[in-house]
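Here the complex is missing a single protein chain, while all its other protein chains stay put.
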């Protein structure tokens, strides 16, 4: 995943344009992503698909003739969606168009102006402070014209029509944690799931932030009811511990599944309640949809100083963190595959487990707790508790409950409840 | 308000009689109170409107010929509702009729005998201890005869039929906190509301304790269902912090509104759960009505030693406290006026706030939290949460949520939900 991120890092992405398409071509080296296009001007709920933005070059020439804030040096130097500019101006005229981070004088900030036609440059505060009086030449060779918005989609059908949505945003340029890490984890997760026999269907979306999810929801409204669980993946490569932000529903299956996985893993983790600020969960969890979609991340946006700066670079993300994030996603998938409401087929009194080899026959470590998992699973499989509920009420690790359910299914003592 | 309390202090009030009517005439100098009368003997649920009690003079003449416990010196000297007496008795015969406070030897207690025909005098324990043997002349020139019970009512109609009930008791004689403070705050609150354009209707009741609320409820049973919120006002002038006693429902709109106001104000305050002891909330919250009526007070009855003694006097109440109490009532009214369930008119995905000047356009202090209030209000305006719920779930001050709702209404993004 780290190497994949390294390949994606130099590409100048925005919410539309060639950078996004190049990114999709990179992803297609791993998974058969479908790339969709939606024309500029298309109305999507309250929004309009914007013009397509492409950039060829951008820089400022100083009075001494030196090129600074050159896009070729860093994709962050140019405010994303800057309109074309070619003019000469004084330092005083230029300054309002320049963005810096006085608290981190060596870093370049990341700025955008998607929905208001404007332009600007970002640079280190140190460089900004060294600017001398005189005439500056500003060159932005961009185009902002009717075109398309692209998004990538991969649908992996399972036995059931119920879908798990995995969504990540692809609009950020050279920022590694936010969100090349999300793209990498989603890509590798999809690759793993392709080779598995799945009960649920899985839908992966690689979309520009906000406008991408709004567009997908507007064009796929008839499919939305099939989404039974979902995760937004972002900021999954930094060295911080895992964080889960609950869905708006708060205690949906995805919420209980992620918390069971994180709880059983034994590492520190944080849980945030839903709030209507963040990534594309804002759209999935808007009141008209209220989908059970949470966010898996490590350090949340805005809580680390490198966020949306040039310091969110290849040094800021770690292969170990990416791997743990991917492993967590796979564990969550495993739980979603196995979870369900089961019905005890012998609900009056306990079944005689001994004659079925299920009583005191479990050996090895944790034999006692694994026996208890069998008793709990029988006792609570009354049509009102899924396996996640049983793990939580019993206080047992979910894996013991999943194992118990398997054994009881084999013994004919448990059957999956049909959903109404 | 302090000056108004000073005017009311000398009047000898009880649950019926001329003292109550004089009090209503004082209140009518500020607001157009309707004074109702209900005949003695009228059956009101399980109770009967008692005979009217009036008192002309009352004193005890000592063996030395000195007048003591003279009603002209303190209204508290006579047990309220004492029957007429004119007799001579020994100290030993007199003593069982005398009430004192050994723990506070300088104070005169307040005693009543409304529903059992009896008589008695209250005096300081110091005076009681100085009584010498001999013949005492007891003079109580009272009348207890068929007449009327009076109560005052002011109805301020609003746009809606939904009523907010404000109730205070008017039966206590020279006791300032309990409850001249309640009368004063209710009167000044009514005066303020008269000049406002109101959504809710407001009904102010100035009633003798217990029998007054029982009588009003019995005679107005058909109106009771219109009462959607209510407050009993009492003990609002002492130097203690504010206290709110919840309605029997416990989490009604009035409960959430008062707690939001007190919480946002930043001062210390106490919250008491409902209990069936106290003031007229006992009747409003009886199980057959179960109205959403709480109690706003400062120090609760029985928690301060001055309660029901001559020490609850003009020194015990403070203009500052009265003003804070009135201000709190006005804030509660403001919340009840603004609160409601609203519907996001663009519930599928977020609306594009930028094009409406609602995104990152809020300046000044707390710009971030006020932006969040807009997002939360949109997200939770799904017909299931009122603005108080939104403030609580978001953790934001209610005023930011009220502001957000206003801005979103203006932008056409929110509409009030019609009540079914």
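We call the chains A and B, going by the order they appear; numbering starts again at 1 in every chain.
Here, a residue touches a chain if its C-beta (ideal position, glycine included) is under 8 Å from a C-beta of that chain, and two chains touch if they have at least 3 such contacts.
Worth saying up front: this structure is predicted, and the values here are computed from it rather than measured.
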#### Entry: Identified contact with the non-displayed chain, of B:228, B:282 or B:370
B:282
### Task
Consider the whole complex, including the chain that is not shown, and state which of B:55, B:148 or B:217 touches that chain.
B:217
### Query
Which residue among B:116, B:197 or B:222 touches the omitted chain?
B:116
### Query
What is the set of chain A residues that contact the non-displayed chain in the whole complex?
344, 346-352, 354-355, 372, 375-376, 378-382, 394
### Task
Name, in rising order, the residues on chain B that touch the hidden chain in the full complex.
44-47, 115-116, 210, 213-214, 217-218, 221, 248, 275-277, 282-283, 285-290
